[in-house]
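Removed: one protein chain of the complex. Kept in place: all other protein chains.
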Amino acid sequence: MSITAIMFWLLSAMAIGSAFMVISSKSAINSVLSLIVTFFAISGHYILLNAQFLAIVNIIVYAGAIMVLFLFVVMLMNLNTNTEPHKHKLLRFAGFIAGGCLFLVILAAMAQAGVGNETVETNTGNAGLIKNLGKALFNDYVLPFEISSVLFLSAMVGAVLIGKKEKINPVDAVEQPNG
Amino acid sequence: MNNVLQIVWLIPLLPLVGFLVNGLGRNHLSKAMSGLIGSGVILASFIISFFVFLQVLNGHMQVLHYFDFINIAALKIGFDFQVDQLSSLFLLIITGVGFLIHVYSTSYMHEETAPHFARYFAFLNLFVFSMLLLVLGANYVIMFIGWEGVGLCSYLLIGYWFKNQDYTKAAKKAFIMNRIGDLGFLLAVFWFISKTGSVDYHTVFANVGKLTTTDITGITLLLFVGATGKSAQLPLYTWLPDAMAGPTPVSALIHAATMVTAGIYMIARSNVLFSMAPLTQCVIAIIGLATALLAATIALKQNDIKKVLAYSTVSQLGYMFLALGVGAYTGAVFHVMTHAFFKALMFLGAGSVIHAMGGEQDMRNMGGLKKYMPITQLTFLLGCFAIAGMPPFSGFFSKDEILAAAYASNATTGPILWAVGVITAFMTAYYMFRLYAMTFRGNFRGTHDQQHHLHESPAAITIPLIILAVLAVIGGWIGIPEIFVHGGHRLEAFLAPVFEPSAKIAAAHGHEHLSHSTEYILMAISVIGALIALTFAWKKFSNYTASNKEETGMGKVLSNKWYVDELYDKVIVNPLNSVAKYFNNVFEKKGVDGLVNGVGKAVNYSSRQIRLLQNGQVSTYVFLMVLGILVLFIIQLFL
Partner (left out) sequence: MDIKMYIGLAVALFCIGIVGVLTRRNAIIIFMCIELMLNAVNLLLVAFSKMHAASAVGAANPSVVSDAQVFVFFIMVVAAAEVSVGLAIIVMMYRNTHSIDVNFLNRLKN
């Protein structure tokens, strides 16, 4: 087996293993940390596919920003292992079964579709390079790019608005009939 | 007026218009207007019928086609009228007697409020319309429409005073018994259609040769079943005495002069079929005679004036059927005519008496009314002579013709039929004069208040009585038998074309003719016997004193009408009632209701269960979403 293949399997194992850890660990912080490991694994996959830009962006944005945000919230809530209530055993079992069935169905569909035998270009390729990606982004997709900045703005405003502590005015509280 | 036949359609239409106007406008018309409209349209119909009759007398007959009523594949039933001797004669009787009764009703019913008064005339007009349709129809289906219509109007009019439960029960009884007979009629019509493909009189009678004997016997028996229901013969006669619950003019019109004669008309019209079915004729003769005898015996012991007349009607109808059974079709129609005159006369007279007595109908409380109501008394007496068969009144000629025909019908059984008929005639004379004597002669047995109220009835009542009395006297003179005056039987000559096919069959079978001496002897026996009976009754009941003695023995059986009603109740009505109750409780309440309510309950239950899905838990919703996607995938990809 080539080094590519070994790397692929290694990264895959890491990704799936830490994904399992995410869903099954009792402590919230463990889950967050496992997810970060998953993201690293996926970034490794990206590098393997020579999508360099995306690999770096994945680490910076996802693992670096989003996960840190999650960590902050978890630590803010002071979640301990025994604060999380337990779900009904039957429902958990049903959930597993549902997920498993979905997995099998999609695999079967893929097998039926017959696209599985095409090869994927690994280690090489110009598409993933930042220069080409930048060209595509700023030539063909300028508008979505600009609008995404507006999206961020609205998300920020929304987050701040939601997080604001409301001052409860006694007069208003009484006067609203359809509150 | 050759073209009067073209407006024959006006004859039934005018009463129909009268029905609509009186029925729809009953809250707006005054009593005088309703009475005027109701009687006026009948008078107009009578005038047109009279001209039609003249036309037919001159030999003009016609079948008029108006429109296609039913048109399915090979079956064509048109809305046709047949104007010939038989139908024109009946037209005259119906409209003539009907008009007199309408005029009578304007005075008799004057105590009713205006809307109910108009309702009465509306129903009466509807009845006349149906009866006219019945006799004018050129095929069995149109006849059946009229047949059903008169049954309906009989129900409506018997139950006219609908607030009284007994009266409405009587009306229901009449209608249901009629319907039982109608089933027979309908089956016969279906048989016609299946065997001959048509219901027109012309076509059916022309194709009579195609039918087998079983066909003819079956059809005629079924038609006769219809006739027993409509014309109150055994076993479907018990509705007629109970129908006396209706107003007296209704009894006069429907249950004496017209509706009950519908059965006879039908058989007379289909005479060719009946002549070809000797078995049926035998049945008809026996049942007619048995009914006549039975009813006469019951009438001997009745105390209600209208009930006596009702049983008398049943008895006389029995005579008419006897005539049909022995093939004397002219005799039957003749007796229909004379019976219409004298029976309507007597019913109207009884109405006059009841009116004067303030509603009293029990003869034991009457008596000596002769000096208070002379006109009523005299006309009633004439009617009694007519029904008893005294010459030269009309009843004598028609009844005698029937009895003679019965005697001549068969060498062995004929005399037996005649003997029973004559005995019944004696009983008729007896009970009729019993009625007359108890009512008009002797001393008044009623209360003081009633005595003060006694007076002769107004002109609107007495004039129809007088007219009918005149007809009852002279009405028989159109049918004077051969032995008295050669060529005197004008009626027979007139109706000959209608009964021609039957006459041919009878001649082929070799019906014997009575010798003149035999006829004279038969006549003498019946007249003298009736005279003796009526004198006996006159003497016995002229000084009748009411006694509270209970009837015993035979008298008890007779006054309880041979317990026939009770028998019917036990054997037919009660079992049917229990079956109906069973069906109601088990099928209806538990079965059908259970099913219907069960559906509602099931929906309720399932909706309550399904509602539990919405438990507000987001995780459940997500789970269901995933399940849904899974199902969709599977369906999309693999099915």
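Labels for the chains are A and B, by order of writing; each one numbers its residues from 1.
In this section, a contact is a pair of C-beta atoms (placed from the backbone, for glycine too) under 8 Å apart; a residue touches a chain by one contact, two chains touch by 3 or more.
The shown structure was predicted, so the numbers you read here are calculated from the model rather than taken from an experiment.
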Under the stated touch rule, tell me which residues of chain B contact the chain that is not displayed. 611, 614-619, 622-623, 626
Absent-chain interface as seen on chain A, which is shown: 4-5, 8, 12, 15-16, 19-20, 22-23, 28, 31-32, 35, 38-39, 42, 45-46, 49-51, 53-54, 57-58, 61-62, 65-66, 69-70, 73-74, 76-77, 79, 84-87, 91-92, 94-96, 98-100, 102-103, 106-107, 110, 115-122, 125, 127-128, 132-133, 135-137, 140-141, 144, 148, 151-152, 154-156, 158-160, 162-163
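The rule we apply is simple: only the chains that are shown with their structure count from here on.
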Chain centre separation (chain A, chain B; CA means) in Å: 97
Counting only contacts in the complex, chain B reaches chain A at residues 619-620, 623, 626-627, 629-630, 633-634, 637-638
Spell out the residues on chain A that touch chain B in their complex, using ranges where they run on. 87, 91, 94-95, 98-99, 101-102, 105-106, 108-109, 112
